[in-house]
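Missing here: one protein chain of the complex. Every other protein chain is in place.
The block that comes next holds subunit A.
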């Protein structure tokens, strides 16, 4: 019991913004609002909201790798795409009966994580630092996009699943819950909303515990000064690799949920533009905190959606401008700066987090 309460005590700590009853009451109010939201809306709008939610896992993973670990990974969309395609291939071949879609989800995420472990081994154990890490992961993503884009011919199929080149793969079954008296197929609607919301809360709280655990403290120490962390006796390569794999698995989860949501995945979801978007969400929100990343991602996605009505090219220009301005004016993120501003009058003791 004691160990359990210590475990949950890590929900707050030096590595996360927001502590004390005030924050958690606010958290519960937001959560209750999110739970009640489908009651005041129609299925179509709720389905669209799920679309926002699917991206947040990838953003949280990037926050962990980049914001907490200090490693610049531009390859999040590669893992997104790998898991998305893996889910499609598995479910098209084996169908959706007996809850197999959730097995496929686990396999797809595992494949993405395995790929990340392999790539990460070469990168981190080769001691690739800062700038190079970013461009190697980006190169991998771009080559993967080109590879998938040329799989249009009929010879490119795995079992019954045609890869379909640039047009992408479609018609895979959505996530399906086996249920006595008829399976529940999770189309973009209220049921999928609650499933994804549940996953999101679990991942968010789980990551809070992770970053406030000894693992998270070492991770932040590596971000602040890799040599010092190493001199203190930590094998920084293992910590970085572990973080990279967790982040990749989260990106993979996003990929699976996206593929299942739209029953569709294309190579362009891994392209240069697609790879830039997670960077925008996380940088604008505030990469060094999970909560600001979460809020920032939802905000930027909502702005993007609103702008896309007037044409997606304009929306992307605005995203680019937003990114440049954030880096120049609020390097730690707009939402992060706002959160610090709001939190200041409420907190009695200012802990020494920088």
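The criterion applied here is as follows: contacts are C-beta pairs under 8 Å (C-beta built on N, C-alpha and C of every residue); 3 or more make two chains touch, one makes a residue touch a chain; residues count from 1.
Note that in this section contacts and distances are computed from a predicted model.
Its UniProt record calls the unshown chain "Branched-chain amino acid transport system permease protein", which is the correct pick from "Transglutaminase-like superfamily protein", "Branched-chain amino acid transport system permease protein", "Sulfate adenylyltransferase subunit 2" or "NADH-quinone oxidoreductase subunit NuoE". Touch with the chain omitted from the figure is made, among A:14, A:33 or A:130, by A:130. Residue A:142 is the one among A:50, A:64, A:142 or A:253 that touches the chain missing from this view.
The missing chain, though absent from the display, is touched by one residue of A:152, A:276 or A:337; that residue is A:276. Residues 72, 119, 122-123, 125-128, 130-132, 134-136, 138-140, 142-143, 146-147, 150, 271-273, 276, 279-280, 283, 313-314, 316-317, 319-324, 327-328, 331 are the ones on subunit A that touch the missing chain.
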